[in-house]
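The structure is given below, and queries will be raised subsequently.
Right after this comes subunit A.
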Amino acid sequence: MKKLMAMLLTATMVAGLAACGGSSTATTTAAPAAPAETQAAAPAETQAAAPANAGGIFHSVEAFPYASLDVHKDYYSWHTQFYGISETLFRINEDLSITPWLAESIDVNDNVATITLKDGVCFSNGNALTADMVKRNIERLGTENSRYAYMLDWNIECPDDKTMVVTTEKAYPTLINDFATAETGIMDLDGTEDFDKNPICTGPFKVKEFIPEGDCTVERNDNYWGGPVNLDGAVFYKMGDEESKLLAMQNGEIDGYVDIAAASAEIYGTDPDSYQLFTVPTQRRVYAYLNQNQLPDSVREAIVLAIDREQLAAYMNGLISPATGAYAPETPYGKVQQPMWDVAKAKEILESDGYTMGANGIYEKDGQPLNLTISCYAKRSVDTVALLMQEQLKAAGIGIELKIEEDPDGTYMSSHDYQIGMYVSITDKTGDPMNFLEGTIKSGVYMEVAGFGNAETDAMIDEVRYETDANKRAEITNAIMQKVYDSHDMLFIGTYNKNSVLKAGAVGLGVNNPMQFYGIDANTSL
Partner candidate 1 sequence: MDDKYLLEINNLTVTYGQFKIITEVSFKVRPGEIVCIAGESGCGKSTLIKSVLGLKQLGAQITEGSVILDGRDITRLGVEERRQILGTQIGYVPQNTRGSFNNIRKYDVQYKETMNAHNLPFIREDAIKLFKRLNFPDTERLLSYEPWEMSGGMNQRMAIALAVLQGPKLMLADEATSVLDVTSQKEVIEELAQLRDELGWSILFITHNLGVASHIADRLGVMYAGRMVEYGDIRKVLDDPIHPYTRNLLAAIPGKDRKMPVGLEGRPPLDGAEWEGCNFVPRCKYACEECKHKKYSLNEIVPGHWVSCAEGRGEK
Partner candidate 2 sequence: MIPVLLILTFIVFSLMYLTPGDPALMKLTSQGTAVTDELLAIEREKMGLNQPFLVRYFNWVLGILHGDFGVTYSDGQPVLPKLLNGLLYTTILCIAATVFSVIIAIPLGIATAIKKDTLFDNIVRILTFTGNSMPNFLISLLLMYFFCIKVKIFPVIAKASVSGLFLPTLATSIPMISKFARQTRADVLGQLGEEYVIGMHARGVKERVILYRNVLHNALGAIITIVALQIRTLMGSQIVVETIFRWPGVGSLIMNSIKARDFPVVQGAVLILATIQVLVNLVTDLSYCLIDHRIQLE
């Protein structure tokens, strides 16, 4: 059972059926019957692809560069793909739809998936990409990266150079998503001498110079299979400090970067003709656990009603946009949301449960004032969110004290000793609800700390796991979430936006793609 669990969880971490609502064409999920549509040969960057000015070096920054570029290890692939070096079989677009990239198409039949590769795909050293090389890459990923060890259980054969057949124990609906994660980037295992410093991949750029945990310079891959590459190259400076990035951008030394801070966004906003600002909601959400064992139901419900997410987000000027549920309302599985802000109703609920308004505006029950603590931490402005919640809850008659921990996982997340605990995690990775359900809702899992877990929802979660019909999956997920919201165990507050900035006229750098691992590509231009 344990191995299965590991397999399911890591799969969903990146998996996500493409069943995003009306935004894009009805790209069907990897439903067994209909094979995914074949997209145009070149990667479908939905922006206007006509490069304004050709050539040039794109300068950007990377806050925490890794010590190696080995695609299969840890999270290094997130950088190799961002730098336009490595590519994967499938690609997640801005509307979370998944389209073929190195692969031509995928045909899933219950637990057997047949993937055919595109013609003419070759590595930067000219060697052609073969199905066998893809197979060996997947095996290497399974051995090198513990998060993908489950891939070793798949049975992969390559009848010929262009096709690869993957057989899994049971039906595995999120296979296409697995092959859309950056970690499954393909390297020429024979042609690469130094996996850490110069992996040979199929991307539009190849490594020119890489300083471990330092700057990384890439140059155009002349024999790129996907057509002409606009940029001559790109440089990713190591820059950890937000204000220095701002100054570098203002000084024209960098042409654009992602994940900009709220303050910098405001400054760029004041000068629209030299800077282009981009904001796209990601899947990272900030929410609060309301501890079932320490807070009565009425208090939890009142807390959920007492938070005005609009006003809270207004303070965060662009870093966070309001979220009333684990998933975006546009998603089919996000139809159910938490009730909106209603202080009057919150007070009503408290009063009906025997709380009377005390002297200093804080509710009391049999002599005990309702003073709670919010446990939070100082990363990603979670402490600021907690601070604003404190204000709003005080207005609703609930006294709040803040308790800042240096790291949540080591403290209240593992000890479960908290009343209101703030946390941040990625909920529906690549448009599939599984990741959150199994990571936070299922009983006994690491992030299930509010005491919600029960057998009934666990069964429903398993059902979602193996249900291949997207609508049905969404339906069950909505039902699960309804139960979560009714239990008032969790209070969803906001979704983090990926704010990026580009120099006027520049295009690309994956600024509209919610995923972190899409950066420069053949069409990026200055």
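Keep in mind how these were chosen: all candidates are chains of the complex that A comes from, given by their letters.
Points to keep in mind about this one:
Convention: a contact is a pair of C-beta atoms (placed from the backbone, for glycine too) under 8 Å apart; a residue touches a chain by one contact, two chains touch by 3 or more; residues count from 1.
Quick caveat, the model's predicted, so the values are computed rather than measured.
This complex places one of the candidates 1 or 2 in contact with subunit A: number 2.
The part of subunit A that touches candidate 2 in the complex is made up of residues 2-3, 5-6, 9-10, 13, 59, 64, 66-68, 73-75, 78, 146-147, 149, 212-214, 237-241, 243-244, 247-248, 250-251, 253-254, 284, 405-407, 409-411, 414, 424-426, 429, 435-436, 438-440, 445-447, 516.
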